[in-house]
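Next up is a structure, given as C-alpha coordinates.
A protein chain is absent from this complex, but the other protein chains hold their places.
== subunit A ==
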(Lines give C-alpha, C1' and ligand atoms only; values in the text may rest on other atoms or scores of the structure.)
Protein backbone atom coordinates (compact mmCIF):
# COMPACT_ATOMS: atom_id res chain seq x y z
CA UNK A 1 0.00 0.00 0.00
CA UNK A 2 2.75 2.38 0.97
CA UNK A 3 4.56 1.73 -2.23
CA UNK A 4 1.53 2.69 -4.22
CA UNK A 5 1.28 5.85 -2.21
CA UNK A 6 4.82 6.70 -3.12
CA UNK A 7 4.10 6.25 -6.79
CA UNK A 8 1.16 8.51 -6.43
CA UNK A 9 3.25 11.15 -4.78
CA UNK A 10 5.81 11.13 -7.51
CA UNK A 11 3.14 11.32 -10.12
CA UNK A 12 1.72 14.30 -8.33
CA UNK A 13 5.02 16.13 -8.22
CA UNK A 14 5.59 15.34 -11.85
CA UNK A 15 2.08 16.51 -12.82
CA UNK A 16 1.27 13.28 -14.54
CA UNK A 17 -2.20 11.88 -14.30
CA UNK A 18 -2.16 9.06 -11.84
CA UNK A 19 -4.24 6.00 -11.87
CA UNK A 20 -3.85 5.84 -8.15
CA UNK A 21 -4.88 9.36 -7.35
CA UNK A 22 -8.11 8.65 -5.60
CA UNK A 23 -6.63 6.13 -3.35
CA UNK A 24 -3.58 8.16 -2.50
CA UNK A 25 -5.21 11.43 -1.68
CA UNK A 26 -6.95 10.10 1.36
CA UNK A 27 -3.64 9.24 2.90
CA UNK A 28 -1.89 12.57 2.68
CA UNK A 29 -1.47 13.66 6.28
CA UNK A 30 -2.67 17.04 7.35
CA UNK A 31 -0.32 17.74 10.25
CA UNK A 32 2.16 19.70 8.25
CA UNK A 33 5.07 21.38 9.97
CA UNK A 34 4.07 20.49 13.48
CA UNK A 35 6.72 18.97 15.68
CA UNK A 36 5.82 17.18 18.82
CA UNK A 37 8.79 16.85 21.06
CA UNK A 38 9.27 13.59 22.84
CA UNK A 39 6.75 11.55 20.93
CA UNK A 40 8.05 8.78 18.76
CA UNK A 41 7.05 10.27 15.46
CA UNK A 42 5.67 13.35 13.84
CA UNK A 43 4.43 12.96 10.34
CA UNK A 44 5.19 15.60 7.86
CA UNK A 45 3.29 16.05 4.68
CA UNK A 46 4.68 16.90 1.31
CA UNK A 47 4.77 20.59 0.54
CA UNK A 48 3.19 21.56 -2.77
CA UNK A 49 6.44 22.22 -4.57
CA UNK A 50 9.34 20.90 -2.63
CA UNK A 51 11.61 20.34 -5.58
CA UNK A 52 14.47 22.85 -5.52
CA UNK A 53 15.06 21.99 -9.09
CA UNK A 54 17.61 23.24 -11.54
CA UNK A 55 15.43 21.58 -14.17
CA UNK A 56 12.45 23.88 -13.85
CA UNK A 57 11.00 25.47 -16.97
CA UNK A 58 11.81 23.81 -20.23
CA UNK A 59 12.92 20.74 -18.39
CA UNK A 60 9.56 19.99 -16.84
CA UNK A 61 8.61 17.39 -19.36
CA UNK A 62 11.95 15.72 -18.96
CA UNK A 63 11.63 15.85 -15.25
CA UNK A 64 8.28 14.17 -15.54
CA UNK A 65 9.78 11.36 -17.51
CA UNK A 66 12.53 10.97 -15.03
CA UNK A 67 10.11 10.78 -12.17
CA UNK A 68 7.89 8.38 -14.04
CA UNK A 69 10.92 6.18 -14.47
CA UNK A 70 11.57 6.47 -10.78
CA UNK A 71 7.99 5.56 -10.07
CA UNK A 72 8.20 2.50 -12.27
CA UNK A 73 11.39 1.50 -10.52
CA UNK A 74 9.62 1.77 -7.23
CA UNK A 75 6.75 -0.37 -8.49
CA UNK A 76 9.05 -3.10 -9.66
CA UNK A 77 11.07 -3.05 -6.43
CA UNK A 78 10.51 -6.04 -4.15
CA UNK A 79 7.33 -5.61 -2.22
CA UNK A 80 7.40 -4.89 1.47
CA UNK A 81 4.29 -6.21 3.01
CA UNK A 82 2.82 -4.72 6.12
CA UNK A 83 5.27 -1.97 7.03
CA UNK A 84 4.50 1.68 6.63
CA UNK A 85 6.60 3.34 3.99
CA UNK A 86 7.79 6.17 6.18
CA UNK A 87 11.26 7.03 7.27
CA UNK A 88 11.78 7.95 10.91
CA UNK A 89 14.76 10.23 11.42
CA UNK A 90 15.96 10.92 14.93
CA UNK A 91 17.57 14.33 15.21
CA UNK A 92 18.11 17.43 17.31
CA UNK A 93 15.30 19.87 16.61
CA UNK A 94 15.52 23.66 16.40
CA UNK A 95 16.94 25.63 13.51
CA UNK A 96 19.24 22.74 12.89
CA UNK A 97 16.37 20.41 12.13
CA UNK A 98 14.72 23.08 10.02
CA UNK A 99 17.81 23.21 7.84
CA UNK A 100 17.78 19.43 7.58
CA UNK A 101 14.13 19.46 6.59
CA UNK A 102 14.76 21.88 3.77
CA UNK A 103 18.00 20.37 2.56
CA UNK A 104 17.36 16.66 3.06
CA UNK A 105 13.91 15.58 4.11
CA UNK A 106 11.75 17.47 1.67
CA UNK A 107 13.83 16.69 -1.41
CA UNK A 108 13.94 13.05 -0.32
CA UNK A 109 10.20 12.96 0.06
CA UNK A 110 9.84 14.52 -3.36
CA UNK A 111 12.19 12.04 -4.95
CA UNK A 112 10.91 8.89 -3.35
CA UNK A 113 7.46 9.72 -2.10
CA UNK A 114 8.45 8.38 1.27
CA UNK A 115 7.35 10.41 4.22
CA UNK A 116 10.07 11.58 6.52
CA UNK A 117 9.00 11.91 10.10
CA UNK A 118 11.28 13.20 12.78
CA UNK A 119 11.84 12.39 16.40
CA UNK A 120 13.69 14.90 18.49
CA UNK A 121 16.11 13.48 21.04
CA UNK A 122 18.58 14.95 23.51
CA UNK A 123 21.64 13.76 21.62
CA UNK A 124 22.64 11.22 24.23
CA UNK A 125 23.58 7.67 23.52
CA UNK A 126 21.34 6.68 26.40
CA UNK A 127 18.29 7.75 24.39
CA UNK A 128 19.26 5.25 21.71
CA UNK A 129 19.87 2.55 24.30
CA UNK A 130 16.49 3.21 25.89
CA UNK A 131 14.76 3.03 22.55
CA UNK A 132 16.38 -0.25 21.65
CA UNK A 133 15.76 -1.69 25.11
CA UNK A 134 12.27 -3.02 24.41
CA UNK A 135 13.53 -5.01 21.45
CA UNK A 136 11.56 -3.13 18.84
CA UNK A 137 13.16 -0.47 16.67
CA UNK A 138 10.91 2.19 15.24
CA UNK A 139 13.76 4.52 14.28
CA UNK A 140 15.35 4.26 10.85
CA UNK A 141 18.07 6.89 10.83
CA UNK A 142 19.74 8.70 13.70
CA UNK A 143 21.87 11.82 13.66
CA UNK A 144 24.67 11.18 16.17
CA UNK A 145 27.82 12.91 17.33
CA UNK A 146 30.53 10.93 15.61
CA UNK A 147 32.18 9.78 18.80
CA UNK A 148 28.86 8.44 20.04
CA UNK A 149 28.34 6.73 16.72
CA UNK A 150 31.69 4.98 17.08
CA UNK A 151 30.88 3.91 20.60
CA UNK A 152 27.38 2.81 19.63
CA UNK A 153 28.86 0.78 16.78
CA UNK A 154 31.26 -0.95 19.17
CA UNK A 155 28.36 -1.63 21.50
CA UNK A 156 26.37 -3.23 18.69
CA UNK A 157 23.63 -0.60 18.72
CA UNK A 158 23.98 0.23 15.04
CA UNK A 159 23.64 -1.48 11.68
CA UNK A 160 26.63 -1.68 9.35
CA UNK A 161 26.64 0.71 6.43
CA UNK A 162 28.17 -0.28 3.11
CA UNK A 163 30.16 2.71 1.82
CA UNK A 164 29.00 1.78 -1.68
CA UNK A 165 25.77 3.68 -0.96
CA UNK A 166 27.73 6.95 -1.09
CA UNK A 167 27.62 8.71 -4.41
CA UNK A 168 30.70 10.15 -6.06
CA UNK A 169 31.21 13.92 -6.24
CA UNK A 170 29.74 15.70 -9.31
CA UNK A 171 33.20 15.75 -10.89
CA UNK A 172 33.49 11.99 -10.47
CA UNK A 173 35.78 11.98 -7.43
CA UNK A 174 35.01 8.78 -5.53
CA UNK A 175 33.25 9.32 -2.21
CA UNK A 176 36.15 7.95 -0.21
CA UNK A 177 38.45 10.65 -1.54
CA UNK A 178 35.84 13.38 -1.38
CA UNK A 179 34.77 12.96 2.24
CA UNK A 180 36.94 14.48 4.94
CA UNK A 181 39.25 12.13 6.77
CA UNK A 182 37.77 9.24 8.74
CA UNK A 183 34.24 10.29 7.78
CA UNK A 184 33.36 6.84 6.52
CA UNK A 185 33.16 4.39 9.39
CA UNK A 186 31.69 0.90 9.53
CA UNK A 187 28.38 2.08 11.06
CA UNK A 188 28.29 5.80 10.40
CA UNK A 189 28.82 8.40 7.74
CA UNK A 190 30.02 11.78 8.98
CA UNK A 191 28.02 14.54 7.35
CA UNK A 192 28.95 17.83 8.98
CA UNK A 193 31.50 19.63 11.06
CA UNK A 194 30.48 21.98 13.84
CA UNK A 195 32.56 23.63 16.44
CA UNK A 196 32.62 25.02 19.92
CA UNK A 197 34.14 28.47 19.78
CA UNK A 198 34.72 31.56 21.85
CA UNK A 199 32.76 34.64 20.82
CA UNK A 200 32.82 38.16 22.13
CA UNK A 201 30.59 41.19 22.32
CA UNK A 202 31.95 43.77 19.89
CA UNK A 203 30.69 46.58 22.08
CA UNK A 204 32.81 45.37 25.01
CA UNK A 205 36.05 45.84 23.08
CA UNK A 206 35.88 48.99 20.99
CA UNK A 207 39.66 49.15 20.74
CA UNK A 208 41.81 46.04 20.56
CA UNK A 209 39.81 42.92 19.77
CA UNK A 210 40.55 39.56 21.34
CA UNK A 211 41.98 37.19 18.76
CA UNK A 212 43.49 34.24 20.59
CA UNK A 213 42.34 31.73 23.15
CA UNK A 214 44.70 33.20 25.74
CA UNK A 215 42.81 36.49 25.46
CA UNK A 216 39.85 34.74 27.01
CA UNK A 217 41.94 34.20 30.14
CA UNK A 218 43.47 37.66 30.09
CA UNK A 219 41.01 39.77 32.02
CA UNK A 220 43.49 42.61 32.47
CA UNK A 221 43.82 43.29 28.79
CA UNK A 222 40.27 42.28 27.94
CA UNK A 223 38.16 43.00 31.00
CA UNK A 224 34.65 41.67 31.43
CA UNK A 225 32.69 38.62 32.42
CA UNK A 226 33.25 35.28 30.70
CA UNK A 227 30.60 32.68 30.07
CA UNK A 228 31.50 29.00 29.85
CA UNK A 229 29.41 25.91 29.54
CA UNK A 230 29.01 24.24 32.87
CA UNK A 231 30.52 20.98 31.71
CA UNK A 232 34.07 19.64 31.55
CA UNK A 233 34.23 20.11 27.80
CA UNK A 234 36.56 22.42 25.86
CA UNK A 235 37.66 24.43 28.86
CA UNK A 236 40.62 22.21 29.73
CA UNK A 237 41.92 22.44 26.19
CA UNK A 238 41.57 26.18 26.09
CA UNK A 239 43.20 26.63 29.48
CA UNK A 240 46.26 24.68 28.35
CA UNK A 241 46.38 26.53 25.05
CA UNK A 242 46.56 29.72 27.05
CA UNK A 243 49.88 28.43 28.43
CA UNK A 244 51.19 28.12 24.90
CA UNK A 245 50.77 24.37 24.59
CA UNK A 246 50.45 23.51 20.89
CA UNK A 247 47.07 22.08 20.01
CA UNK A 248 48.62 18.78 18.81
CA UNK A 249 49.83 18.05 22.32
CA UNK A 250 46.79 19.06 24.36
CA UNK A 251 45.35 15.63 24.94
CA UNK A 252 48.67 14.04 25.81
CA UNK A 253 49.18 16.59 28.53
CA UNK A 254 45.58 16.32 29.62
CA UNK A 255 46.19 12.65 30.25
CA UNK A 256 48.22 13.49 33.34
CA UNK A 257 47.13 14.85 36.69
CA UNK A 258 49.59 17.65 36.17
CA UNK A 259 47.79 18.68 32.99
CA UNK A 260 44.48 18.92 34.81
CA UNK A 261 46.09 20.82 37.68
CA UNK A 262 47.55 23.35 35.26
CA UNK A 263 44.30 23.79 33.36
CA UNK A 264 42.31 24.31 36.54
CA UNK A 265 44.94 26.74 37.82
CA UNK A 266 44.38 28.78 34.68
CA UNK A 267 40.61 28.72 35.19
CA UNK A 268 41.17 29.75 38.78
CA UNK A 269 42.73 32.98 37.53
CA UNK A 270 39.40 34.03 36.02
CA UNK A 271 37.06 32.34 38.47
CA UNK A 272 35.60 35.62 39.69
CA UNK A 273 34.65 36.61 36.15
CA UNK A 274 33.02 33.32 35.20
CA UNK A 275 29.35 32.86 34.40
CA UNK A 276 28.09 29.34 33.64
CA UNK A 277 25.64 28.43 30.93
CA UNK A 278 23.93 25.17 30.09
CA UNK A 279 21.56 25.58 27.16
CA UNK A 280 23.03 26.32 23.74
CA UNK A 281 21.11 29.59 23.33
CA UNK A 282 22.23 31.05 26.65
CA UNK A 283 25.69 32.26 25.65
CA UNK A 284 24.17 34.09 22.67
CA UNK A 285 21.64 35.80 24.89
CA UNK A 286 24.24 36.65 27.53
CA UNK A 287 26.36 38.34 24.87
CA UNK A 288 23.41 40.10 23.27
CA UNK A 289 22.27 41.46 26.60
CA UNK A 290 25.77 42.64 27.42
CA UNK A 291 25.90 40.47 30.51
CA UNK A 292 29.20 38.95 29.52
CA UNK A 293 32.02 40.17 27.29
CA UNK A 294 33.09 36.74 26.02
CA UNK A 295 31.37 33.40 25.90
CA UNK A 296 31.92 29.92 24.63
CA UNK A 297 29.23 28.43 22.45
CA UNK A 298 28.32 26.71 19.21
CA UNK A 299 29.42 28.39 16.04
CA UNK A 300 26.02 27.93 14.36
CA UNK A 301 24.25 29.82 17.13
CA UNK A 302 26.68 32.69 17.00
CA UNK A 303 26.38 32.80 13.24
CA UNK A 304 22.63 32.97 13.40
CA UNK A 305 22.73 35.81 15.94
CA UNK A 306 25.27 37.73 13.92
CA UNK A 307 24.22 37.19 10.32
CA UNK A 308 20.48 36.73 10.63
CA UNK A 309 19.62 38.81 13.67
CA UNK A 310 22.40 41.37 13.36
CA UNK A 311 23.72 41.01 16.91
CA UNK A 312 27.21 42.54 17.49
CA UNK A 313 28.88 39.20 18.13
CA UNK A 314 32.23 38.11 16.67
CA UNK A 315 33.85 34.71 16.83
CA UNK A 316 37.44 33.96 17.84
CA UNK A 317 38.21 31.01 15.64
CA UNK A 318 41.51 30.31 17.37
CA UNK A 319 41.22 27.03 19.24
CA UNK A 320 37.81 26.11 17.86
CA UNK A 321 36.99 22.62 19.06
CA UNK A 322 35.84 20.63 16.08
CA UNK A 323 33.20 17.99 16.30
CA UNK A 324 31.25 15.97 13.80
CA UNK A 325 27.74 14.75 13.23
CA UNK A 326 27.19 11.46 11.51
CA UNK A 327 24.25 9.51 10.12
CA UNK A 328 23.73 6.04 11.47
CA UNK A 329 21.08 3.31 11.42
CA UNK A 330 19.87 1.87 14.74
CA UNK A 331 20.15 -1.88 15.09
CA UNK A 332 17.13 -3.69 13.71
CA UNK A 333 15.73 -0.58 12.03
CA UNK A 334 12.46 -1.58 10.43
CA UNK A 335 13.36 -0.13 7.05
CA UNK A 336 17.11 -0.46 6.76
CA UNK A 337 17.21 -0.32 2.98
CA UNK A 338 15.28 2.91 2.91
CA UNK A 339 17.52 4.29 5.63
CA UNK A 340 20.60 3.48 3.56
CA UNK A 341 18.99 5.07 0.57
CA UNK A 342 18.29 8.18 2.59
CA UNK A 343 21.88 8.40 3.84
CA UNK A 344 23.17 8.03 0.30
CA UNK A 345 20.85 10.81 -0.79
CA UNK A 346 21.49 13.16 2.11
CA UNK A 347 25.26 12.95 1.69
CA UNK A 348 25.18 14.00 -1.94
CA UNK A 349 27.35 17.01 -2.63
CA UNK A 350 24.43 19.23 -3.60
CA UNK A 351 22.41 18.33 -0.50
CA UNK A 352 25.30 18.96 1.88
CA UNK A 353 26.06 22.31 0.28
CA UNK A 354 22.39 23.20 0.46
CA UNK A 355 22.33 22.64 4.20
CA UNK A 356 25.48 24.70 4.67
CA UNK A 357 23.69 27.59 2.94
CA UNK A 358 21.11 27.48 5.69
CA UNK A 359 23.16 26.93 8.82
CA UNK A 360 26.86 27.50 9.36
CA UNK A 361 28.07 23.97 9.80
CA UNK A 362 30.73 22.70 7.45
CA UNK A 363 29.85 19.93 5.03
CA UNK A 364 31.83 16.75 5.37
CA UNK A 365 32.62 16.58 1.65
CA UNK A 366 35.29 18.68 0.04
CA UNK A 367 33.23 19.06 -3.12
CA UNK A 368 30.35 20.40 -1.02
CA UNK A 369 32.60 22.82 0.84
CA UNK A 370 33.54 24.37 -2.49
CA UNK A 371 29.89 24.81 -3.43
CA UNK A 372 28.78 26.69 -0.35
CA UNK A 373 27.53 30.15 -1.33
CA UNK A 374 25.21 32.73 0.20
CA UNK A 375 22.87 32.19 3.11
CA UNK A 376 19.40 31.47 1.75
CA UNK A 377 17.65 34.28 3.60
CA UNK A 378 20.29 36.63 5.01
CA UNK A 379 22.27 36.62 1.80
CA UNK A 380 25.64 36.72 3.53
CA UNK A 381 28.47 34.63 2.13
CA UNK A 382 28.57 31.48 4.25
CA UNK A 383 32.10 30.31 3.73
CA UNK A 384 33.82 32.66 6.22
CA UNK A 385 31.44 31.40 8.90
CA UNK A 386 32.11 27.70 8.40
CA UNK A 387 34.39 25.89 10.82
CA UNK A 388 35.90 24.20 7.80
CA UNK A 389 37.14 27.45 6.23
CA UNK A 390 40.84 27.02 5.61
CA UNK A 391 41.79 29.96 7.81
CA UNK A 392 39.83 28.56 10.72
CA UNK A 393 41.15 25.04 10.34
CA UNK A 394 44.73 26.21 10.84
CA UNK A 395 44.19 26.77 14.55
CA UNK A 396 41.40 24.27 15.18
CA UNK A 397 41.55 21.55 17.82
CA UNK A 398 40.28 18.29 16.38
CA UNK A 399 38.36 16.93 19.34
CA UNK A 400 39.91 13.70 20.57
CA UNK A 401 36.99 11.43 21.20
CA UNK A 402 39.09 8.58 22.50
CA UNK A 403 40.35 10.88 25.19
CA UNK A 404 36.87 12.18 25.89
CA UNK A 405 35.52 8.67 26.18
CA UNK A 406 38.40 7.60 28.43
CA UNK A 407 38.09 10.52 30.79
CA UNK A 408 34.32 10.86 31.30
CA UNK A 409 34.48 10.23 35.05
CA UNK A 410 37.80 11.90 35.64
CA UNK A 411 36.75 15.13 33.90
CA UNK A 412 33.48 15.26 35.78
CA UNK A 413 35.19 14.61 39.07
CA UNK A 414 37.94 17.17 38.62
CA UNK A 415 35.52 19.78 37.32
CA UNK A 416 32.96 19.31 40.08
CA UNK A 417 35.66 19.30 42.69
CA UNK A 418 37.02 22.56 41.39
CA UNK A 419 33.56 24.08 41.22
CA UNK A 420 32.78 23.08 44.77
CA UNK A 421 36.00 24.72 45.98
CA UNK A 422 34.04 27.91 45.57
CA UNK A 423 30.33 27.17 45.60
CA UNK A 424 29.19 30.76 45.09
CA UNK A 425 29.18 30.98 41.35
CA UNK A 426 26.23 29.25 39.70
CA UNK A 427 24.69 32.19 37.92
CA UNK A 428 24.42 30.49 34.54
CA UNK A 429 22.04 27.82 35.78
CA UNK A 430 19.11 30.18 35.62
CA UNK A 431 17.19 30.36 32.38
CA UNK A 432 17.95 26.84 31.35
CA UNK A 433 16.55 25.62 28.08
CA UNK A 434 16.90 22.43 26.14
CA UNK A 435 19.86 22.36 23.81
CA UNK A 436 18.80 22.63 20.21
CA UNK A 437 22.13 21.74 18.80
CA UNK A 438 24.55 18.97 19.56
CA UNK A 439 26.12 19.72 22.84
CA UNK A 440 28.65 16.97 23.11
CA UNK A 441 28.45 14.80 26.11
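As a convention for this text, a residue touches a chain if its C-beta (ideal position, glycine included) is under 8 Å from a C-beta of that chain, and two chains touch if they have at least 3 such contacts; residues count from 1.
Basically, contacts and distances are computed from a predicted model.
*Asks:* Please identify the absent chain by the protein name in its UniProt record; candidates are "NADH-quinone oxidoreductase subunit N", "C-type cytochrome", "Acyl-CoA dehydrogenase" or "CBS domain-containing protein".
*Replies:* For the chain missing from the view, the UniProt record says "CBS domain-containing protein".
*Asks:* Determine which one of A:160, A:176 or A:258 touches the chain that has been left out.
*Replies:* A:258
*Asks:* Tell me which stretches of subunit A touch the chain missing from the display.
*Replies:* 243-246, 248-249, 251-253, 255-256, 258-259, 262, 265, 403, 405-407, 409-410
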